[in-house]
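Read through the structure below, which is laid out as structure tokens, and then see the notes.
Every protein chain except one is present and positioned as in the full complex.
Chain IDs A, B and C follow the sequence of writing; residue 1 opens each chain.
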């Protein structure tokens, strides 16, 4: 049987990405992936944000192979192990302390949604309240606790039950005439609002799946102040936009705020190994032994990769590199997308190495995506009606590859707009 | 800072296993793990069932390293890739077809709880009902959808919200006077039972966390018949007890039944790499593209390891080896535990390479565990009040290591019973 | 337009009883109701238990008319009024104290379901737990809080949402082999039962809608003991079976137990005026002012009627009369129903003035009901599949009317069994 046929015959119909990129991939290095027919593709998809340091990053990979070859323990639940100690130490000493951050580290299981579920447990127990506030436009995961926060209608419907204990607050960009901070304060102050005071407010500082909406620094600071004033925890979901994606290791650093709980996953695994970390202020580290568990929360190989990725990130000054790439991407898109197509309603949004081209319609963004793939570029779509073309290269993509990829995007948009 | 201190200072208080085994582990081969001080321990814990083929199984590990060295793509969501094609093909051609099983494979994300959440979505959508029936004594995971099924009281309380859309059915061993199949039928037939007809009934054929309760073949067949008769899906959670643990690759094979959905995780990852698979009869493969997703559902290294583990399992005739070890363990325990201590209420339960010694009290099982650790054996506890000492070695543990471990268990029990 | 046509044209299709008794009723005295065509019917229906003292009981009615004629205040929410003071005083001094009962009285609104909702609030607040245990077979009302306890499948489905925060416990008659007290204790003691400890256990001492199942005194005492031992409130729903229906004013008196909360409605309104009372032990009277409210909780005319009904009940020694009628009914049914039809599976159940003939099939009980109506007797059906013919006359039905009614029942059953 041909490999493509294997998937069509045996894999569940729920499979999704593969339908838009109908080839069988085999290997990948840096920002280039290769399929079984020898075709190469520039990667602006980045494994949905899990490959910030490039495919098979040589430094990280070497540490992983070394560990494997030494018969390092691979899996041992939440026992104490050498790789875990080293990861914790690196995170605390080299990442948190220099940033003035004081968090305990909770290993919630290897996926982002595990991490969100753990954060919700922490917040609910710490505050003794069951409700959580999340923003409209949010994506926080697909297990039931996280899914109650996630706003994508298709995702929610698939739950098959009523999703509760969450109230969705308008995102600040949705109703510009509404001061959404004042709105939240009114929900609390008005004794006839019908609102339940939440244990926590959770947000992504850049709504990725929502359509690459960058929340302003002023807004983030106002949210932090709101939470402080009202005894509500602030959880930042940095799963997709953390790990230097926006130019600083934590996405909230640009606003100068300190969340009570931070959720990390995706690129924290270094080279795509499943890992998630939940950072929590010591005073909210309230779960007793065993109150959250899960088999794979001791994925040692990912600990090794994660430690190596932090070292790489610091030593290679990845944050600075993001800012350089940000300038290139922004300038390119303004010149080649905004200038020609602004009056046709095309716009861009983004920060760091995460940009969106708002095509306004599913069919349009899909056409761009297909035109890119035809030309050797893989990228994803996001947002309302999936109308946003999402440009999310590795943070260490070589400049010429980045430019080549951007040229393809330009050509694709030109082609699509010419036929629109 | 000393490594132990790192954990005490920086890791969340939720950490659990490490408290009973207060040393820092470094490497592991087969059934022996080693700590940083050079102490070695026989492993009857098996990473909670994720290491059926031994730590750093050489065949599996070699495939993993080979893949890494070849710059194989590591992470690519649910795109088509070579390792995924090969895993699917191996599972279908070498595992499912020879057993006469016809399942589609859904990749739900890398953890057992992801897999349960996906199974629940499938069932709820397929049947258009929201309720699920689970057995008292069950453990199915710790994200909110799965946690509603899980029965451990501490786990449930930590949710911080009401867990609903699940009805718990007495396990057959709990009330021997009650025909629990008839009980379930009455819940459906009695129009005043207050029961909601479920989309699915889910069970572990051996309740592991519940205390190593082996459900009888007759019971399993009766459940299958009950589900068929009443248009209810049967989901078997084979996360801990599948992958040959009980002597057949799937734990339900001994009863000759075919579930509608099978959840696999833990040892399906080969050497402890996070992976889960949801096997679903084609007619219930009802989720549309994207209705279940998650970043790490394309953990390529785990696909490689998983394929290799299936090959190993088949080629090394692991199933046969389990039966040999089962005989050894059973005989040993009957001679050395049951015979001397039966009249003091100590009993054993188990199948394959999964046995429990019922010590009846938390303090007793804990004392045995500590006495074992002191003697160089790691094992876990389970069950009501955590009163069961859990013997769960690798399926390929060398016979002499197995016997050595069992001797330690005997000594530990003797010591504890002498002081009781 | 003819009156019957008015209903068919304008009244909602949800109307139910009227479909089985297709005539327009006009007046009623004692145990006889009359329709617009001058036909009279013996009443074994009793307004579903709200007319224990007979239609238009002359003593009660005279007090009501007197009050109306004196321009007594009719409606005044929960202000202090003369009728309310007099009702409270009569209830406390003449009913509760002589029985050694010490309850505060809460006026929850005029319907049984209001009363149940208030009782649930009290219990949940008093114990700080959200779950409630109710028995399979129970009926407790049709607003959402009460409906979660009610077991009738049709009723529940009509909710249109998931009913939660209630666990249904097998009624003691359902699985005779199962000790349901031990079952409940196991749910609490087994830390893997999946059960949530309830704030309260609620029951009807005789399940009326469930099919006239009389719970034994031993069972009731065991439940009381179980609740005491486990810090769970016991709520007795005496809405249908209180007010002397079973031979004592409170149905639980026969078992010598004292519930923590008692719900009264139906005949507490004297002559069918809407009223409900919630009796609560002082230590559980925990709702603060306004935490339960409702416009019609000060139905003064019903207070007047209620006080008069208590006086009538006591002065006319209604409790004694119930026992006399019980003997008559029981003897008649045993002679005329059980003796001839026991071997065809027909059986009886009951106590006081509340009896059921188990016809085993909806079609059979319906045929009996129709054959009765044809002969001038109104009675209702109840139970699983509505298969029980329900004999529920006024407690003061004249003996000859009672016998006449029973004769009709006999004829109807004979006719139906002859054609079966």
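One rule holds in what follows: contacts are C-beta pairs under 8 Å (C-beta built on N, C-alpha and C of every residue); 3 or more make two chains touch, one makes a residue touch a chain.
All of these numbers come straight from a predicted model, not from anything done at the bench.
**Q** Any idea which of C:114, C:151, C:251 or C:387 touches the chain not displayed?
**A** C:114
**Q** Touching the absent chain in the whole complex: find that residue among A:12, A:111, A:151 or A:267.
**A** That would be A:151, which touches the missing chain.
**Q** Looking at C:38, C:160 or C:176, which residue reaches the missing chain?
**A** In the full complex, the listed residue that touches the missing chain is C:160.
**Q** Spell out the interface residues on chain A facing the chain that's missing from view.
**A** The missing chain touches chain A at positions 130, 134, 136-138, 149-154, 156, 162, 164-166, 168, 170, 174-175, 177-178, 183, 186, 190-196, 209-211, 383-385.
**Q** Tell me where the left-out chain touches chain C, residue by residue.
**A** Contact residues on chain C toward the absent chain are 1, 3-4, 6-7, 10-19, 21-29, 33, 36, 47-51, 55-56, 61, 64-65, 68-82, 84-85, 88-89, 92, 104-107, 109-114, 117-118, 120-121, 124-125, 130, 141-146, 148, 154-155, 157-162, 164-165, 199, 239, 265-266, 269, 271-274, 278, 280, 285-296, 299-301.
**Q** Determine and list the chain B residues touching the chain excluded from the picture.
**A** 161-162
Throughout what follows, only the chains that are shown with their structure count from here on.
**Q** How many Å are there between the centre of chain A and the centre of chain B, using C-alpha atoms for each centre?
**A** Distance between chain centres: 30 Å.
**Q** Hey, how far is the Cα centre of chain A from the one of chain C, in Å?
**A** Each chain's C-alpha centroid was found; their separation is 58 Å.
**Q** Between chain B and chain C, what's the gap in Å when you average each chain's C-alpha atoms?
**A** 50
**Q** What are the residues of chain A that contact at least two other chains?
**A** 161-162
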